[in-house]
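For this depiction, one protein chain was excluded, whereas all remaining protein chains were kept in their positions.
In this document, chain identifiers A, B and C correspond to the written order of the chains, with residue numbering beginning at 1 in each.
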Amino acid sequence: MSSLDILKKINAMAEFNRWCGIEVTSAEAGTAEIQMSWRPEVGQYSGYLHAGLIGTLIDTACGFAAVTVAGPNLLAAHFSVNCLRPAVGQKFIARARVVKPGKAQIFTHCDLYAVDAEAEKLVANGQTLLTVVVA
Amino acid sequence: MSSLDILKKINAMAEFNRWCGIEVTSAEAGTAEIQMSWRPEVGQYSGYLHAGLIGTLIDTACGFAAVTVAGPNLLAAHFSVNCLRPAVGQKFIARARVVKPGKAQIFTHCDLYAVDAEAEKLVANGQTLLTVVVA
Amino acid sequence: MSSLDILKKINAMAEFNRWCGIEVTSAEAGTAEIQMSWRPEVGQYSGYLHAGLIGTLIDTACGFAAVTVAGPNLLAAHFSVNCLRPAVGQKFIARARVVKPGKAQIFTHCDLYAVDAEAEKLVANGQTLLTVVVA
Partner (left out) sequence: MSSLDILKKINAMAEFNRWCGIEVTSAEAGTAEIQMSWRPEVGQYSGYLHAGLIGTLIDTACGFAAVTVAGPNLLAAHFSVNCLRPAVGQKFIARARVVKPGKAQIFTHCDLYAVDAEAEKLVANGQTLLTVVVA
């Protein structure tokens, strides 16, 4: 099965990812891209994307990028998020990559873009440190 | 209006908070507590609370604690999350406090507990740095 | 050997700790305290303690707290630092504790105080995630 198909399968298994409407749109060895459309239910009080969902997209994309090099037995140990600009758009695209794979832990980075009409804008970035779970 | 009433009002204005079922259960000058019940829609693929919702609860409680000392014109600039243990429980309680208030930025800390039957367990912690927005 | 004696021995082995003049002043299972005196060589351009040395004290104290529960085969994987106030003082005290010990990784927290005359002031805090190195 291709990395993309594996990630689509994992994505479909997570109830919250389904509620969010997260779609896996691209995956290669060490990278993954996911997308989510705006709708009012994902907003905070000002109508921007809720910071919790900014974190969700970054953490999810980072985890998926890590799966492409290390398989699915991973848990996020730490993640951090920088909110660079108000996250406003019709759609959000998170692009993650593995910075350093390892036997015990995997370091990743993700950029989050808001898409409106034709333009993409970087609205947040973040980093996730994943631990390989020994069965 | 009391801090608790102000936070309840802000919480009710955020569509995503309503979807999550977040309730503000306590607030004083510099602290806030929120709760959310488990249901399958908040799960990741193993049935634990999704890391994105761990981040949501931490970021939300930190923001609410900051509102009690600095009012509502705040934006999260950075937040980080440590996933200490699998987040499994019937209910989740996030307790946040202001570590350092300031004119331009506010530093906060939050502990997240999973509650099952009678016991509470610390499952995550995190820190949020909020910026005071000048109107 | 007591935890305090073990940490003093490790501290004496690190050349940079010796240059800094770091002293281990207290240690129990899960906690460690270190101190360093101000001198001009540890300053940045405004005469405050250099942020790199704020990080040094936090990372070192966190590592020492972790050693008390997990032994010396540890490496810092991630650390973060919040600079809460200008770090000005005659002496700096870092107090760290283990938040969550584990077989593979250890989560820690540290508060850094600046001491002047008789008063202590919280000037920074931080968190370190350490990985247990399998020999």
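FYI, contacts are C-beta pairs under 8 Å (C-beta built on N, C-alpha and C of every residue); 3 or more make two chains touch, one makes a residue touch a chain.
It should be emphasised that the depicted structure is a prediction, and the values quoted were computed from it without experimental measurement.
Contact with the chain that does not appear here is found for just one residue of A:Leu4, A:Leu75 or A:Val99, A:Val99. Interface with the hidden chain, as seen from chain A, comprises residues 80, 82, 84-85, 99-100, 107, 109, 122, 125, 127, 129.
Mapped onto chain B, contacts with the missing chain fall at residues 77-78, 80, 104-105, 129, 131, 134. Counting the whole complex, the residues of chain C in touch with the unshown chain are 10, 13-17, 19, 40-45, 50-53, 55-57, 59-60, 63, 75-83, 86.
By our rule, only the chains that are shown with their structure count from here on.
For this pair, chain A with chain B, the centres built from the Cα atoms lie 21 Å apart. Taking each chain's centre as the average of its CA atoms, chain B and chain C sit 28 Å apart. For chain C, the set of residues touching two or more other chains reads 80, 129.
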